[in-house]
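All protein chains of the complex are present and in place, except for one that has been dropped.
In this document, chain identifiers A and B correspond to the written order of the chains, with residue numbering beginning at 1 in each.
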Amino acid sequence: MTGGGFWEMGGYARYVWPCFALAAVVFAWNLWSARRYLAAARLRARRALAMAASEGDEHQL
Amino acid sequence: MSVGPVEAFWLITRRELYLSFRRPEQLLQPLVFFLIVTTLFPLGLNLQLSLLRDMSPGVLWVAALLSSLLSLDALFKSDADDGTLEQLALSGQGLALIVTAKTCAHWVVSGAALVMVAPLVAIALNIPSVAFATMMVSLAMGTLTLSWLGAIGAGLTIGLRRGNVLLSLIVLPLAMPLLIFGAAATDRAISQISAAGALYFLAALCVFTCTLAPFAAAAALRITLE
Partner (left out) sequence: MWTWFYKLASPPYVYSSAAALAPWFLGLAALTVGYGVIDGLAFAPPDYQQGDAFRIIYVHAPGAWMSTFIYTTMAVAGAIGLIWRIKMGHAVAAACAPIGASFTILALATGSLWGKPMWGTYWAWDPRLTSELILLFLYVGVLSLRSAFEDAARGDRASALLAIVGVVNVPIIHYSVVWWNSLHQAATVAKLGKPSIDAAMLWPLLSMFLGCMLFFGAVLCLRLQGEVLNRERQASWVRQAVKS
C-alpha cells in the first residue's frame, strides 16, 4: 500500500471509491431489475392462465 | 410481359423522380432547413469570422446530417400508406433492387441537391473557396452513405408512432463516423493540408454501406411488410 493508506487510495480516493460504488450499483440494479422482470412475467402468465380457465368454465355453463 | 432488372431499376427511379418533382416545394424544404440550421450557429455563438471558420466544417456537417434526416421519412412512407410498397414487393423484382432504385432517386433529390447548395452555406460560414472541392466531394459521399443508412432505418420504422424520432435515434449513431471523417476532410482542406486520408476513409465507408445496405434495407422492409 502507498503512503495514502487503504481508504485514501494514495490520494486518489475520490476517483477510486466512486468507481467501485458505481460497479456495486450496476450489479445490484441488474439483479433487482431481472428479478422484478421475472416476477412480473410470472404474474402475467398466472393471470392469463386464470382468465383462460375461467373462460373455459363459462363455456361449460 | 416481364421486365428485366435493369429496366425495372430505371422504371422505379423515373417514377420516384416524377413523383418528387410534382411537389417541388417538398424538395426545397430540407434545403431551406439546411440553410436555417447553418445560420443558427453563427447567430447563437456570435463569433468573429475567423473563429467561425474553425467551427465551420462541423457546423456544415451537422446541418447536412439533420436536414438529410428530415427527408428520409418520405422514402417509404407514401408508398407504404397507399399499398404500393406491397405491390412492389410482390412484383417479383428483388426487394434489394427496388430499395436501391428508391434510395438512388432519393439521394438525387436530397443529397445531391444539398451538395449543390453547400457552396452558398460555405460562404455564410466563411469557408475559403479553396476548400470547396473537397467539401463537396466529402458531402456527396457522406449524403449517399446517409441515404443508405436512412433507408435501413426508414424500413424498420415505417408506420410506427413517433417513427421520426426513432429513425433519428437509429441513424445518427451509425452516422457518427461519417461526421467525424467528413468534417475532418473539410477541415484539412481549409488548412490546406492533404485531405486524402479522410476522403479515402469516407469513400471506404460509402462503398461498404452501398454494398451491404441494400440487403439490410430489403430485410427491414420484409420485416415490416410481413
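Here is the rule we go by: a contact is a pair of C-beta atoms (placed from the backbone, for glycine too) under 8 Å apart; a residue touches a chain by one contact, two chains touch by 3 or more.
These numbers were taken from a predicted model, which means no experiment stands behind them.
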Of B:L169, B:I193 or B:V207, the residue in touch with the unshown chain: B:L169
Interface with the undisplayed chain - residues on chain A: 1-2, 4, 6, 9-12, 15-16, 18-20, 22-23, 26-27, 29-31, 33-35, 37-38, 40-42, 44-46, 48-49, 52
Where the unshown chain meets chain B, residue by residue: 152, 156-157, 160-163, 166, 169-170, 172-174, 176-177, 180, 216, 219-220, 223-224, 226
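The rule we apply is simple: only the chains that are shown with their structure count from here on.
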Whole-Å separation of chain centres (CA-atom averages), chain A against chain B: 41
